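Of the protein chains in this complex, all but one are displayed in their positions.
Up next is chain A:
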Amino acid sequence: MRFLIIISAVFCYGFVDSKKIRGISSSYKRFYRERKSFLCIDGSKIIPFEQVNDDYCDCEDGSDEPGTSACPRGRFYCTNLGFRPHYIPSSRVNDGICDCCDASDEYNSHAHCQNTCWNLGQRERAYVEGQMRTLDEGLRLKQQLIEEGVLLWREKQAQLRELQQVAEDLQIKLEEHRRRKHEADRLKEQTLKALEAADSGLRHQNSTVTSIFELLDSNKDSSITVDELQAKVALIHDEERVLSEDEAVALLGGGRQMDLTKFRHTLWDILTKGDSVKIKDTHGAPGSLVGEDLHLEAADRAAKWEATNLKKVEEAYDTVNMEISDLRKKLAIDYGTDWEFLFLNSQCYKLKVYEYTYTLCPFNQVTQKNTAGTEVSLGKWGMWAGTPKNQYSQMVYENGEPCWQGGSRSATVTLTCGTETALRSVKEPSKCQYIMDFQTPVACQPVLKQRGIHSEL
């Protein structure tokens, strides 16, 4: 009788327990209702119900052994009350390692597993909350940065327009200056030609006798003296030498001075027809040519002036154009849908990892500096290389310094959500291939937030 009671108790227990088949989630309970037989979930086979969880694999799909390690393709459901439920491969059931935080996977092993779900749950919740806060804060900052980005974008656009305006103005100016320089050059040319023509014609004209006399008569006393002659007249074959007193006296016809009348008949002829002396090529001088020379000088000066001006304008124009092209290049980079990454453009971020200091200058380059101070390029800005869903989750920097085994260094930067913008980690899993974790609010995605909320629910 007692036996029967035990039997029925066991039976009842078994019946009740059928709702608690080990290793299944509540959504799978319907497959495991207590019946005489069990149909493998894939429908491949019918087995007696006692063979469910009897530590022998009957079903190809492993569905008869959700609670044991018998099936190679099976999975075990950790309920993990207080934490997140999840599946583990059946091979982790009773393998001596605690996998489920509720210890349900090690029901028949030497492992002493504690139920850590509540703690884990706490930690997870705290973590998720932290993450949420980070996300909230990150998204707020991101919004700011987007706004700033838009402003910055506009500012840059304005800057571009401004520069373009400057360039246009400069273009006009440049043309004007080119024209003016051309004009000045032409003028100079003309003067020069005129002068050349005068070389043969003007020398004999009387009117010039007086002017030469006046030129030589430095103190304007209507008389040329030895001193004055020494100052203004030189030997043709030796311009440097100053005339001696005797030579000057000889030129003055033996006297120490000479008036205009005597000059016209003596020295004038010597100066214009002879080949021993000439008027010194001093500034503002040459005798009867003084008037023409002054013109030439002015024309020359004007041409030089215009050339200098043109050069200045040209330089300014080039500079502005360079700035425009730089800015255009920068603006051609994809800074995200809302230009949220624009603010990173002129920034650099450093991180020291073991013996190296890494510097990431977004959209520009990545470098590595060792303790000895040698700097190596790990790559120049290449492209966005994230997932199709979010292409802004990863950046690639390419064509860094070559590696000795061939190829060149490159860096892949993964962007993650955070409240600060900073380089978080750098790794070199394979030689010359760097992986960086870069945290910034602009990587925060509102989608994530929703998912987070769902998982918490």
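To be clear about the criterion, contacts are C-beta pairs under 8 Å (C-beta built on N, C-alpha and C of every residue); 3 or more make two chains touch, one makes a residue touch a chain; residues count from 1.
Convention: contacts and distances are computed from a predicted model.
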* What protein name does the UniProt record of the undisplayed chain give, "Transcription factor bHLH146", "50S ribosomal protein L19, chloroplastic", "Sorting nexin 7" or "Glucosidase II alpha subunit"? -> "Glucosidase II alpha subunit"
* Option from A:Arg22, A:Arg92 or A:His177 whose C-beta touches the chain left out -> A:Arg92
* Structure fact -> From A:Ser377, A:Asn390 or A:Gln433, the answer for touching the chain not displayed is A:Gln433
* Structure fact -> Out of A:Ala70, A:Ile212, A:Leu360 or A:Leu378, the sole contact with the unshown chain comes from A:Ala70
* Asked: Which residues does chain A use to touch the chain missing from this display?
  -> 54-56, 58, 69-70, 72, 89, 91-92, 95-97, 354, 403, 405, 427-431, 433
